[in-house]
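With one protein chain held back, the other chains of the complex are shown just where they sit.
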Amino acid sequence: MNDQTVSTMSAMMALVRRDLIIAMRERGDMLQPVLFFIIVVSLFPLSVTPDKTLLMQAGPGIIWVAALLATLLALDGIFRPDHEDGTLEQLVLSPHPLSLLVLAKTLAHWLVTGLPLIIISPLLGMLMQLSGDAIIVLCGALILGTPALSLIGAVGVGLTVGIRKSGVLLSLVILPLYVPVLIFGAGAVQAAMVSLDPQPHLLLLASFSLFSLAFCPLASATALKISVN
Amino acid sequence: MAEFFNMGGYAFFVWTSYAVVAVLFTYQFLSSRAQHKKLISQLGAEAEHKIGRTNKS
Partner (left out) sequence: MTTESLNTSGRGKKWLWFHRFGSPAWVYGFANRWAMPIGIVALLLFVVGLYQGLIVAPPDYQMGDSYRIIFIHVPSAWLSMFSYFVMAASAGIGLVWHIKVSDLVARSIAPLGAMFTFCALVTGSLWGKPTWGTYWVWDARLTSELVLLFLFIGYIALSNAIEDRRTASRASAVLALVGVINLPIIHFSVEWWNTLHQGSTVTKLGRPSIDTRMLIPLLIMFVAFNFYFLSAVLNRLRCELLSQERRTQWVREIVHG
């Protein structure tokens, strides 16, 4: 009887809390994308050049590509464990709108995987010789852009969750859709590096994220319903 | 004639691009027609096989 009185809002809150608790229990898993992020970025000076000016030029792009790959790597965790233990079916069957529940799960996933990337990014910006302003812009761009990465990624995982081995497939499906985030995000930092106004880039990035916020949960919910059936 | 094939010195670029398109379009067309033929005969054979079995039993 209690179930009927649970509002959608509190269901969403409960879902976020649950996912965060699970993530805290396995803190090692949480660290992996961040470590991957750091390692990938530090491979570039070794492979391209340690030259300061060149690193400054390529830095924003490298950091963004690495952030994108790190997000992609952690993406499967958003629905796959729940699919394997049957929780996902419960969510699909619940009386609450699935798109909002998906939104809650995406939020939890972003808190666990996106936020650590943002926190560590100033350090990587320093490694890439970015200026102080550029590092601030980098953080801002990541704050505005990574939600879109998680939201679009959730659609991709929703589509591929029924497939046993979906590693590369997920990247094929998702990466082309990440192009606008990459362009606006890296563009903002590059603009800040040459003392141009990064605001247009940031606004475009924010509007893309808001747009994803409006559409992606619906698409992921549809995708999940198809995959779970 | 030689002038035509020479394409004002751009022969390689012009003819390669036309060749790529021509080969892909022709291959696509022929292969899907061949696939159709194969499907018809394959499905026919399957049906024969089934009828043969039901007759025997």
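For clarity, chains are labelled A and B in written order, and residue numbers in each chain start from 1.
By definition in this document, contacts are C-beta pairs under 8 Å (C-beta built on N, C-alpha and C of every residue); 3 or more make two chains touch, one makes a residue touch a chain.
Because the structure is predicted, anything quoted here is derived from the model rather than measured.
Touched by the hidden chain within the whole complex are the displayed chains A, B.
Only one residue in the set A:106, A:150 or A:166 touches the chain that does not appear here, and it is A:166. Contact with the omitted chain, checked across A:72, A:206 or A:219, is made by A:219.
Residue-level contact of chain B with the missing chain is found at 4, 7-10, 13-14, 16-18, 20-21, 24-25, 28-29, 32-33, 35-36, 39-40, 43-44, 46-47. One chain is missing from the display, and on chain A it is touched by residues 152, 155, 159-160, 162-163, 166, 169, 172-177, 179-180, 183-184, 187, 204, 208, 211, 215-216, 219, 222-223, 226-227, 229.
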